[in-house]
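Submitted below is the structure of interest, expressed as structure tokens.
Every protein chain but one is kept in place in this view of the complex.
Here the chain labels run A and B in written order, and each chain numbers its own residues starting at 1.
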Amino acid sequence: MARQGPQRRRSPRAGRPVNRGAAPPVQRGLARLAIVILLCYAGVALGIGYWQGLQAQALTNDPGDPLVAALRDEPRGRILDARGTVLALDTTVDGVRVRRYPQPAAEPVVGYWSPTLGSSGLEQTYDADLAGLSGTSPVDALLRKFGASAATPLDVVTSLDMRLQADAVKLLGKQKGAIVALDPTTGRVLALASTPSFDPNQLVAPGSGAAYLAGLSAPGNAAPLLDRATQGHYTPGSVFKMVTAVAGLGSGAITAGTTYPDQPAEDRTGFLVDGFRVVDGDHPWTDDTALDLVQATEVSDNIYFAHVGLATGAAALRDWARRLGFEAAIPFDLPTAPSQVTSGGGPLDGFVDDVELANAAYGQGTTAVTPLQMALVAATIGNGGTLMRPTLVDMVRAGSTIVQRTTPQIWQEVLPPAQDQILREAMTGAVESAWGKPIAGSAAIPGVPTAGKTGTAQLGGSGEPHAWFIGFAPAAAPRIAVAVIIEQGGHGGEVAAPLGGQLMGDWLRMSH
Amino acid sequence: MSAFEVLVWTLRLAFLGLLYLFLAVLARGLLRDLRAATSQTVRAAGALLVMAAPAGTPAVGATMELETISTIGRDADNVVVVDDPFASTHHARLTFRGRVWYLEDLGSTNGTLLNGRPVQGAVPVGFGDEVAVGQTRFRLEPASGT
Partner (left out) sequence: MTTPSLAGVHPRPRGRETSLLALAAAALVVGWLSLATTQAGHLSAGDPSLLVIYLVAAAAIHVLFVMTGRRTDQVLFPAVVLLGGISLLFMARLPPSLVTQDAGPAGVLTLAPLQLVWLVLSLSVIGTLAVVVRNDTWLRNYKYTWAAAGVTLLLLVFLFGVEVNGVRLTLRIGPLAGQPSELLKIILVVFLAGYLAENRALLAGTSLRVGPLDLPPLAYLLPMLAMWGIALAVVVVQRDLGAALLFFAVFLGLLYVATQRTSFVALGLLLAAVGSVFLYAVEPTVQVRVAIWLDPFAQALGSGFQIVRGLYAFGRGGLLGTGLGAGLPSPDGTLAVPALQTDYVFAGLAEELGAAGAIALIGLYLVIAERGLHIAARGADDFRAILAAGLTLVLVLQAALIMAGDLKLVPLTGVTLPFVAYGGSSLLGSGICVGLLLALSDAGVEAPAPPPALTRGERWRARGRSAAGRLERAVR
């Protein structure tokens, strides 16, 4: 390395064999090459960002992912009702792990889980807990699963009571409809039935499940996969009057004693609103009495409530409806569809005009509700004006260790108890009083003061109306609130009210 | 999170962090190097003639062309490498600024001498001046070819 003697140091570019100055120095070419290399790697980095950032979730959820396949063979937790009855569990068929559902009547709540056909219901909502993957992060879950400690599948304990659920399904029978029953003081859902339903055991059967599913989804079938209780959209008819009453009282537009002098006459001739004639049903026993709130509820007077609606005004009506849970998906352990007071878009705070407002006030117009929503309305009135958050799951546990427990939560204080008392009386009267009995009396539970409201939702055209009933019992300190709907079942008082009363009565007996 | 999970997360993040630390330590230096190297080679504005080198290298009488900023020391990545046991790894720095060469000592153990006097701070050096690093002595000369 040492050079001997004085020498000039060779300059970096000396000794080059040929340089006529025609070839540009390599440095520039190298600089450009550096840029090209940088671009190549930038492309790779973008690819990494794409697959490991944007698409990571989609990839790991893909059933083809070997991780999913590995999980498929892992044990899955059970779903139980409040008294310990098993609603969903693992079994092995020919060495393959398959889900089994001993109580198909719990169908809309429990759902199903199949490695190839997806999942629904609580099997879907609580999938991570049931699979034992719930942790502080998905990566943690993986670590636990494939690392030192195996993951523990958790059991989900629901608030359902299987006896009541089976009862509800039996009462619905072969009709299309839904029943929701909950405890108004805690918000725990005791039964949630939607018919027609399907047999989840057949759906998860390996091999034949796909064909069964295809059969269920075939047009002409009455949509057995739809959970009518949480996602069915129906015109409410007269049961909506309770919402109008809440809005009227709450906003101060009316009081318990408010009457409309023209109302008896309008009962007979109809009530003209901007050229549209609001017609009333038939209750000759009220004669010419101008009805107050309680009485109007007892006989379900459309004219009265149309007046109340107009007096309350569109904005206030929607506002109070929202406090009851309208116009948004109800936060719940199952997917829910929002209920609406109006389809919106009109100049009158969403309503098209006063006609629509008046019609909506007694449950026609473009109102559309879910049975769950109406059950919540009944529960609110029964619970002194306080709406409790509806829950379906009591706790999630691993063996005897409780991982997560649900406590009752106040969702909204809708009405002060004093005002709510009026509505309580109104609904009690609707079932028990002399004026109300002819309409809703079939819901009365022998020996127990029952509160309720029927509804017969006209659908226009020549089809039968929906039969509705909402109610709670015992009226003073209710332990159960229900909503019943029979799609195109006919008259609410004849078809839905008896079911509601029967169900509530059965519950009071069971839960003694 | 259990203690074990915390431990594993810590180790994982530490590993990634050390990888990035390795890259970060290099980052700025590398970019600078490449830009300097691929823009035209810097022509020297001076050279050091080796007057005395008891260590053997660089050879006495050799001329070392200087960069605009040239470091002198024992470490292999200096511009002028002296294998002198009395020199520090990064001993001194000659910088060409304006039209003048400046010499500064880089915190060496034995100091840098300019014409026999210790150097404090950045001191201007003229052609013909003698710089002593350890036991090696150089003389600043104009660059060859200019």
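By definition in this document, a contact is a pair of C-beta atoms (placed from the backbone, for glycine too) under 8 Å apart; a residue touches a chain by one contact, two chains touch by 3 or more.
Computed from a prediction, not measured in an experiment: that's the story for all the values here.
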Pick out which of A:44, A:128 or A:410 touches the chain that's been left out of the picture. A:44
Using the document's contact rule, name the residues of subunit B that touch the chain not shown here. 4, 7-9, 11-16, 18-23, 25-26, 29-34, 36-45, 55-59, 62-71, 74-81, 83, 89-90, 97
The missing chain sits against subunit A at residues 1-3, 9-10, 12-13, 15-34, 36-38, 40-41, 43-45, 47-53, 55-60, 62, 64-67, 70, 138-139, 142-143, 146-149
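What we mean here is this: only the chains that are shown with their structure count from here on.
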Counting in whole Å, what is the centre-to-centre distance of subunit A and subunit B, each centre being its mean C-alpha position? 73
